[in-house]
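Missing here: one protein chain of the complex. Every other protein chain is in place.
As written, the chains take the letters A, B, C and D, and residue 1 is the first residue of each chain.
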Amino acid sequence: MTQNVHIRLASQRIDNTIVGTSEVPRLYTPGEIITCRSGFMRGHGTYMEEDALTASVAGVVEQVNKLISVRPIKNRYNGEIGDVVVGRITEVQQKRWKVDTNSRLDSVLLLSSVNLPGGELRRRGTEDEQMMRKYLQEGDLISAEVQKIYDDGSLSLYTRSLKYGKLCQGVLVKVFPSLVKRRKTHFHNLPCGASMILGNNGFIWICPTVSEDEENGLGGFTENLLEVVPRTDREVIARLRNCILALANCKMMLCDTSILYAFEESQKYEVLELLRPEPMLDVCVLTQQRLYMQEDE
Amino acid sequence: MAEILLSEAEKTFILHGVEEGFRCDGRMRLDYRPMEVETDVVSHASGSARLRLANTDILVGVKTEIDTPYPERPREGKIEFFVDCSANATPAFEGRGGEELGTEISNSLATAYQSSQTFDLTALCILPGQQCWKLYIDILILECGGNLFDAVSLAVKAALHNTRVPKVKGACLDGGTVDLQLSDDPYDCCRLDVSDAPCLVTLCKIGDHCVVDPTAEEETCSSGSVVIAITEKSLVTSVFKTGVGSFHPQTLIDILKVGQTIGLSVNKALRAALLEEEQQGRKKECFGFLK
Amino acid sequence: MVIREHTAPGFNRPAENFGNHVISQKTMNEFYTIIDIRHNVTLQHPVALLRSDFEFCFDAVCVQRDTAVVTAVFGPAEVKPQRILIDKASVEALYRPKTGLPRVHDKMRETLIRNTCSTALLVTLHPRTSISIIVQEMQDSGGLLACAVNAACLALINSGIAMKFLVAAVSCMIDHEDNILIDPNSKQLKGSKASLTFVFDSIKKNIMACHTTGRFTQLQYEESLLKCRNGSDKIFSFYREIVRKVHQEHDRMSPTCRT
Amino acid sequence: MATCYKSIHPVKYYRDFLAKGVRPDGRDMQKFRPVSINVDSIKTAEGSAIVKIGNTVVVCGIKAELAAPKAEEPNFGYLVPNVELPPLCSPRFCPGPPSDLAQVSSNFIAETLTSSGCVDLKDLCIAPEHLAWVLHCDLICLDHDGSLWDACVIALVAALRTVKLPHVSYDVEAETTVVSPEKRNKLQVHNTPVATTFAIFDDEILLTDPTNEEESLSSGVMTIVVQGGQLCSVHKPGGSPLTESQLQECINGAMKRAEYINKLVNMTLESLGT
């Protein structure tokens, strides 16, 4: 049996910031005046003090026409309608589930917003209420879409589409929500042999690719616990996981392209090696270069 | 332990991975995640160390104080462990939440260091029956990312390695009171021999196999773990079980044997790292906590 | 602790008065009434006082000779789920000593006051509520337990919570010459062989509660009981007197004058 | 059917029984439960006793320690009684700090000890101002089925009478203490107080030696401590009022009980001696 024990020294610590070619944007700190001119609208992360628009959080200023807002550097997930999220059930309540989506407040998944087994358009009876824990219990993972934002900022989710629903075997990776690039699609069947859901909330789900026809039969609520994921799939999943964490560690934006590049660049290392800082940095630098090259093209 | 939620499917995935010998992060069953150690991080302590194992972050400070030895052990000094599970580590430690875990860890360390074959307490004796050094070992859990026992024991051993006890130039008994003369030079001090200090190895049983250095997710899947304290001379100084599961006696014997070999390599790795740091000479800068 | 906040102003005022043991005749207006339960009536300053400050808090200060106790009654009010009784009110007594934390003998007083009061109250009228009696010791010059029980009873009268009967506590001692002394002071108690405290109900004058220390014969016990029972009459009549006076006071102060 | 009736309306169930002059456990009103005493069974304690009254079990263990006497009482030793009602003995008690009942019981036992004067604290002094015995009298209830204080007092007194303290000599000049564990002296116990508990059911019926159930259903309890024809304590912490004749009845009952218990304790201790 092999065993690996690596103990490094703090002096060997490496700097994992990758300075890109693009300029570092101007950061504002709370209390700093953004502008004294009038005619702007006050957005999130700002407040008015004696006619001056002032930042209330530390972050980057964003301007949309007349609206000025400050996007904080580090933030919990602020949901927007239509976002794809991955979440974990934390509580089963009357007619609804509470879902942890990395937001300030737990999100809500109503019993009426899910597809129940046996037909989409079925009335939800008391029987279904009692069966709720059978469908989704504490700890279960789901992919869903944000349907509504309540007044208190909590989100209402729905899974009434075949692509959403309960997630089966795989790995969840948590990163900062701001690192996930907004794209048209967040569901990816990667050519390397795994599927990935890049949740807008920073929860990323990696699982073995399921063929189309199989998926249709799932209906969202069955999980195959007997099926053993083969070793090759596992290696791909583990490599993807480590690559994503490496990219996130270097604060690089995550999208299917960057992840795929990182995956390809990491091939010279063993999966296990990707847990160490040097290979992690190396992969990130190479990925960054490829992204620039692509941009230039 | 702060339990995290996992779905059944995730648990199955982890379980099958362990069976396969290929864990979610690409490790084999007996691989540790990379660790990082730094000693002498707290300037006011007699000795200190900080150890980071993935997301688990431990800071250990050693303080020395003069005390009277136990009447039944007049030639030995004292050692006391205190674990502070700060609420910063995980919200579950808030209030009194971390207290139970804290006493569990400090008790396990006390047991592992109990035998005189581990850490030689006689070196802490000043005047037999009258005065001795007492080492207060304060362990701060800054972040909790699983596998606390292993990380804490390594950090403690590193901190003890770093500990400098002031030299006593002279001690004499004057009537009932003891007169001590300590060296004025702060650099004139004794080191402690930590070669026999034990390291704790947690073997986490997932399915029918055991893994070392479990992540928080893997800990959730486990039915129970065996923690073994091993010294460099491969003596077992403490064994105990955590979690709710139970073991077949034969499994237990196998686990003990595996634990022993791992314990030896962990001890070796730590020793190598500490030696290397020492060779770098007196550090000018402390890297501390900025990552 | 809402309770503590509420009682604080109520407790502080009398404390200033009794701190130096002097209550001048001037301040002894209608609110202060004189009580003496000993046979040879000599007026020192045995005083009792009644006030009511808050809507749900009813205070009473009982001073017997130099022993002083302040009590407050809260309720019927919301009750904690653990203490809830479905068929009656849960009566709770809190005894706070003059200094320090409550000790074991304070717990004994607490239990005695609680049991006595819960028997005297019509607890079944207020199911699922709590009635708390808070007793603060101010000064102990003998007969503290008796004083505390009387203070609690006064506070209950003042609270207007329905009661089955009133209670009165009288203490006595037996000295080394086997004399029985009613309501002894702390100086006299030093030379005691035994001390006894009785609590009587107002209807049949039966024994509600009894606490003794020291050794005594059965005969001495019965004799003490008899003397104390006679003494209790004075306390009951004093209760009536005080209620009358308070009533007058209420009549005098028209509702508009009251703050 | 009877068990159903009992759980639905326990008071009425009892009332029906008592109307016939018998208690549900088969005793009549004035009958005591059997008492058994076992002394000196715990070897780690200087003195010990285990008392069973019906189901109620109380263990008393006495440990002796040496300490300096209080400055204001230089000739006195210490006697520290403590009643523990662990959660083990009844579902009524929770883990954590001592319950109110445990504290009240400790107070009662301490008062009984001083009132009866069964141990002279001067006997516990070895060298005035310098050295005295501390006797930790720990009473632990193992099974709380009513009449707790009766069992406590018997256990305490029986345990005190088994205490054998090692001979201690103290040299004032050199401030040295020599303990000789092989030379042991019996502790002087001057008298034996006996407690008897009564419960008042429905404001009028007196139940002697009540069980836990009877105590909780009753409207009041009273404990009388008798010692050598004299009263040592009459403790009635509130509850239903009692008439004088009822009180007298109780005192008489307690007096008779004391004689019996005294005999029993003596017998047990004698059997130990042989």
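We adopt the following convention: a residue touches a chain if its C-beta (ideal position, glycine included) is under 8 Å from a C-beta of that chain, and two chains touch if they have at least 3 such contacts.
One rule holds in what follows: contacts and distances are computed from a predicted model.
> Identify the UniProt protein name of the omitted chain, choosing among "General transcription and DNA repair factor IIH subunit TFB5", "DNA replication complex GINS protein PSF1", "Exoribonuclease phosphorolytic domain-containing protein" or "Protein ECERIFERUM 7".
Hidden chain identified via UniProt as "Exoribonuclease phosphorolytic domain-containing protein".
> Among B:55, B:103, B:130 or B:183, which one touches the chain that has been omitted from the display?
B:103
> Any idea which of B:64, B:90 or B:238 touches the chain not displayed?
B:238
> When the complex is taken as a whole, what residues of chain D touch the one chain not shown?
1-3, 5, 13, 16-17, 20, 22, 24, 36, 38, 41-45, 48, 50, 52, 55, 57, 59, 61-63, 65, 82, 84, 86-91, 95, 98, 136, 138, 140, 142-145, 212
> On chain B, where is the contact patch with the chain that was removed from view?
Residues in contact with the chain left out: 103-104, 106-107, 110-111, 114-118, 224, 226, 231, 234-249, 252-253, 256-257, 260.
Note that in this section only the chains that are shown with their structure count from here on.
> Highest contact-pair count belongs to which two chains?
Top-ranked chain pair by contact count is A-B.
> Grab the C-alpha centre of each chain and report whichever is closest to the global C-alpha centre.
Smallest centre-to-centre distance to the global C-alpha mean: chain B.
> Provide the C-alpha centroid distance between chain B and chain D, rounded to the nearest whole angstrom.
49
> For chain A and chain B, let me know how many angstrom lie between their CA-based centres, rounded off.
Each chain reduced to its C-alpha mean, chain A and chain B end up 35 Å apart.
> Chain contact graph: line, ring, star, complete or other?
If you draw each chain as a dot and join those that touch, the picture is no line, ring, star or complete graph.
> Taking all chains into account, which pairs touch?
A-B, C-D
> Over in the complex, which chain B residues touch chain A? Could you list them?
So the residues of chain B in touch with chain A come to 5-10, 12-13, 16-17, 20, 22-38, 50, 54, 154, 212, 258, 261-262, 265-266, 268-270, 272-273, 276-277, 280, 283, 287-288, 291.
> Which residues of chain C touch chain D once you look at their complex with the stated criterion?
By the definition above, chain C touches chain D via 104-105, 107-108, 110-119, 194, 196, 199-201, 204, 206-218, 221-222, 225.
> Under the definition above, what is the set of chain A residues touching chain B in their complex?
Touch list, chain A to chain B: 1-11, 13, 88-90, 138-141, 166-172, 223, 225, 228-229, 231, 234-235, 237-239, 241-242, 270-272, 274-277.
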